[in-house]
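So the structure is just underneath, and the comments pick up after that.
One chain of protein is taken out of this complex; the other chains stay put.
For clarity, chains are labelled A, B and C in written order, and residue numbers in each chain start from 1.
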């Protein structure tokens, strides 16, 4: 499925820092939002989106695309920054500058229907995970109907500490484990921080053991090590169980004074600290500007998805099941079912 | 705390069968209810109530009593049968005959305030476990205030498969494990049956591993083996962690044709089958009659609680903290707090 | 008068509808949170999803309501299936947040919520919804149906399938008379509310009811006729849709005389229809554990007691 990326570490780091800076700047401009989560998970997201996630930004509703769910919805700037970098047609620099403003397509939390590529509304913690289980189940049920040729995609979810504390996570983990939803891959933003402070204020569970108990494939990686992340995703794609990857991260990574603390969770870093982030990350551009070479690297990465989508379309056009699939995707119901 | 009971196995079996028969008959008379759960868990409950649970039926609100919560509230006939056998003043044979009738003190699910000894309303699955965690936490917080002399009791909970599937169980297990609520003991009615059928229809979690992942002490026992149950409870009392005891049981134990099936979950067994239960259990009495010797065994078992309560009262009366404790138990608030 | 049809619980009518649906479409993803036999969500020809068997159309969610709602949202967002899931109406509490997200995203998800009142009977107050219809009706974008008989149930199902958003079907445990003549081709539920007994401009008052209480309202109207009082009866299965009708239509249905609301739930919201001067007969408290017929009597939800209240009002 995936081949080792030609992008070298340094390039990846820059691509990832682009997310960090845009997130910090977007939140700063809005004077409201959650910079820490996108900055912390940026390395994981960079690997996932540039190397593995099969989407086509020009055809965001292509049926056999991989699904991506940001269950930790407060990290919405992650999606907006990514979507800008990937080149979604609705996501330009103006959008990022209008973060959290009325009628913008960059609302405080990802809202289904407001933004291309946002597969579901998230924000109420844990809901994204449950919803993703539904997507992964629908994928398997569709696959059983239409075969691997037409339906065969992954569902990736990023969850935070909050998602995993909520009860719905238990219900979802048990159920997905029971059904062996092998194409479901959950990445945990394991930053040991939530709003009240260190998560050890209220938690001391062993999450790996917990997921194992429900029949999941589990791995732990350094969430700032590109190689480890890549390998873990590749392993996860191969197992016959749903997969859990605990990614140890530092919330607000890149912020010299605030990284690793709850202060980066839900408030702007402050103008000064944003400056320092840029120094720390050796980021020379003006606000909301991404250096051309980095933008090109991101934009080039979407070719992979485009190609895969086109291959799928060829198979689809040749398939005798085409009509049926189309009909069902549009969820057409028989006209009169009223007689009982 | 506990001493090996003088009651021999055979007597215990009879005491336990009294619960089974009363549950089957109560549900049959009401033509509505859940016989399977009380019949399955009867052996566990018999050990817990006759040997360990420190309550005084004559003083059901004694502050330092152990708390008992039936989180699997549909098994309410377990409580009503037990409370009759133990001799609670409000629970007579008429009450059992009026199971699930208007204005009776034996409603379909245990309702706080309707029945002596019912510590909390249960029925919505999983709630009892969460509520019990609150009780166990309040116990520790009171203990920290008033010392071991005045506050030192256990909270016992019986949960079913349903409670453990609900998300609230996860939140409760994680939180109790984190706080090391060592005086919380959870007994799981592990009967592998819920309403839709075998629990393997929707679950394949390893519960022991799950509780371990959150820092609990765990044990597995045969829920029909008195010795194993006793030992497990004694072990549980001694650990410095909250305790989980998986009790493998057979739902509807004693019903020759229906035991082990979901048919016993939520419907009367039928007149014929109730008869067969009594044959199977070698139970000769008329409906709603408990043989005198068995009743005496049950009634004698409450002496233990009475004695412990009196000892507590002595300590309490001598304690300088008496007034304070009383005041706080009555939750008196300062009169005027309105000025801000 | 035509022959009386056998009583049918609306949850049973729903099953009958599902039998037709499932024999017509091959992309159902139904399910229940471990209440299959109570919600009547599984038809005999449906088969269950299992670990390695995904060519199936019924999901045993286990006792996981919150997740069931979220999973249904995920199935709807993924596209490809008609998705519905069952539990007791009272346990909509456990999936409030998922229902809200269905409403916010307008996912086409159908919640089959049975045992929709004290008509549930012996299980008692923890299992008897009181505030739930209000909670659901207050939620934007959510169509809340409480059909009164088998025909309305089929109509509600049809409307739910057509609506580009989530629907609630609040269904009875107990059998209800089929008062609608199913031969008519009009989907009357598509008006949200309509007259089921109409005295035209001779009406003295209007009794407005939903679900299982429509039968009681009709009985009350019959009783009142003996008192020489003409009580038109309105069934109001879906408030959200009723609100979308013209002022004229609504006024014509509700009338301008005394209005009496009857629903075995909270009064919250009812004054919009009954006005400041109206009477509401429902649940002021939580329910109780007893056989259903005792409970309807106990809580004043019988035609006798309603008649008395109406006479009391008229005579003051």
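In this text, a contact is a pair of C-beta atoms (placed from the backbone, for glycine too) under 8 Å apart; a residue touches a chain by one contact, two chains touch by 3 or more.
Everything numeric here is computed off the predicted structure, so don't read it as measured data.
Every visible chain touched by the undisplayed chain in the complete complex is listed here: A, B, C. Across C:201, C:228, C:246 or C:285, the single residue that touches the chain missing here is C:285. For the chain missing from the display, the contacting residue among A:61, A:196 or A:279 is A:196, taking the whole complex into account. Screening C:50, C:96, C:298 or C:313 against the full complex identifies C:96 as the residue touching the chain left out.
Annotation for subunit C: contacts to the undisplayed chain at residues 91, 93-94, 96-97, 100-101, 103-104, 125-126, 130-131, 134-135, 137-141, 266-269, 271-272, 275-276, 283-286. Take subunit A: the residues that touch the chain left off the picture are 30, 32-33, 73-74, 100-102, 104, 107-109, 111, 121-125, 161-162, 165-167, 194-196, 199, 201-204. Although one chain is hidden here, its contacts on subunit B can still be listed: residues 63, 67, 111-113, 119-121, 124, 127, 129-145, 167-168, 171-172, 174-175, 178-180, 328-329, 331, 333-334, 337-340.
Here is the rule we go by: only the chains that are shown with their structure count from here on.
Centroid distances from subunit A, each centroid being the mean of CA atoms, peak for B.
Taking the mean of each chain's C-alpha atoms, the chain whose centre lies closest to the overall C-alpha mean is C.
Centre-to-centre separation of subunit A and subunit C, using mean CA positions: 39 Å. Per-chain Cα centroids separate subunit B from subunit C by 37 Å. For subunit C, residues touching at least two other chains, in rising order: 51, 61-62, 64, 66-67. Contact of a single residue of subunit A with at least two other chains is seen at positions 167-168, 171, 174-175, 178.
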